[in-house]
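My questions all concern the structure below.
Removed: one protein chain of the complex. Kept in place: all other protein chains.
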Amino acid sequence: MPNINAYVELSPEEKEAKKDYIDRHSPFITVAPNAKVGEKLAVNVRLGKNYTHPDDTDHYINEIKLFDRETLLATATLLSGINGGHGNKGQAEVTFFIVPQKNLKLVALSYCTKHGLWQSDPAEVAVS
Amino acid sequence: MPNINAYVELSPEEKEAKKDYIDRHSPFITVAPNAKVGEKLAVNVRLGKNYTHPDDTDHYINEIKLFDRETLLATATLLSGINGGHGNKGQAEVTFFIVPQKNLKLVALSYCTKHGLWQSDPAEVAVS
Amino acid sequence: MPNINAYVELSPEEKEAKKDYIDRHSPFITVAPNAKVGEKLAVNVRLGKNYTHPDDTDHYINEIKLFDRETLLATATLLSGINGGHGNKGQAEVTFFIVPQKNLKLVALSYCTKHGLWQSDPAEVAVS
Partner (left out) sequence: MPNINAYVELSPEEKEAKKDYIDRHSPFITVAPNAKVGEKLAVNVRLGKNYTHPDDTDHYINEIKLFDRETLLATATLLSGINGGHGNKGQAEVTFFIVPQKNLKLVALSYCTKHGLWQSDPAEVAVS
């Protein structure tokens, strides 16, 4: 299996380059902690909390998947150029809209064409 | 080539069923008319202006693509269930985020598993 | 709507460059003309009959879709590099396997990151 990487907090002593590398590849989910059954819910996924990623033709964020536990809800497939194109940097981002019927445990999984698969922390949503 | 359908305004005399059919399948782009070079721009695509579409396992919205003229920017691939699942109706929706470098002429192209391909009206964005 | 291009036969007098351009972007379906209900059928789609297409990071074949009339059966999403990578040329190709229940009228639709959407001629399969 390809490795699946994930965000980790680094101590202040750890190298800036490593922080940047991990941060810019990690997907972060932003979603309300509570939702109503049958009502539309926005789920934002953005790669990078404090850092930006290249959008070069040979190095870009190609895919962002959203799972609820083991169940795939949606995939955003991005082409190089969407974040400014070759020579530019940015944070790949998409907002999915879902209509939940029960509690959610969301996980995002993204793919960088040079540095492989990265998963988010899970985001739980209480649905009632 | 598969047919590509599109939204048309119907007169009040035309049948409600036809209005519903066309409206619920048509993608509508919502985006600011002006943007700045290199700044992130939200592009929302939603299917249906006034009507909702089934989210049945054998009849759902499976794909939403965003083009700038002839250039594909991104694809959202949705699975049945994201809008409430079998027996429910909703409006498939996604927000893409793009960083433009020049004027945009955006078009969305969506796919319903029973009623094929549908395109939006173009949405122009002046980028400076 | 983005333009959808298609293969056309050119006369001997027409420019070689135009022939190459059209040929290398056009999807060609290869499939048996007859198939049996419920038996697996290979459907090959290849871009280019006599010419090859770049596999550069900024110019490559990104997607091959297979439709039966208006119905999407499958999509192959390719990344740059699968045909030798930057500086190389080749013919993007995939074989889908389908189990038909009735006569088919297959059409392929492909996407080049520089030259947009291209459709194949339809390929009919009698299924009995």
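For reference, chains read A, B and C in written order, and residue numbers begin at 1 within each chain.
Operating definition for what follows: contacts are C-beta pairs under 8 Å (C-beta built on N, C-alpha and C of every residue); 3 or more make two chains touch, one makes a residue touch a chain.
A quick note: this is a predicted structure, and the numbers were derived from the prediction, not measured.
Enquirer: Taking the full complex into account, find the residue in C:S26, C:N83 or C:S120 that is in contact with the omitted chain.
Expert: Touches the omitted chain: C:N83.
Enquirer: Among the options B:K18, B:K36, B:K49 or B:H86, which residue touches the chain absent from this view?
Expert: Looking across B:K18, B:K36, B:K49 or B:H86, the contact with the absent chain belongs to B:H86.
Enquirer: Just checking the interface: what residues of subunit A touch the absent partner chain?
Expert: On the side of subunit A, residues 1-4, 6, 62-63, 67, 69-72, 107, 109, 111, 113, 115-117, 119 touch the unshown chain.
Enquirer: Counting contacts across the full complex, list the positions on subunit B that touch the omitted chain.
Expert: Touch set of subunit B with respect to the missing chain: 56-58, 62, 77, 79-80, 86, 113.
Enquirer: Tell me, which residues in subunit C touch the chain that this view leaves out?
Expert: 38, 40, 42, 55, 71-79, 81-85, 88, 90-99, 101
The rule is simple: only the chains that are shown with their structure count from here on.
Enquirer: Since subunit B and subunit C are copies that touch, is their contact same (over half of the numbers shared) or different (under half)?
Expert: same
Enquirer: What is the Cα-based rotation angle between copies subunit A and subunit C, on a 0 to 180° scale and rounded to a multiple of 5?
Expert: 180
Enquirer: Can you give the whole-Å distance between the Cα centres of subunit B and subunit C?
Expert: 25
Enquirer: Report, in whole Å, the distance between the mean C-alpha point of subunit A and the mean C-alpha point of subunit C.
Expert: Their C-alpha centroids are separated by 32 Å.
Enquirer: Would you give the residues of subunit C that are in contact with at least 2 other chains, written as numbers and ranges?
Expert: Within subunit C, the residues that touch at least two other chains are 62, 113.
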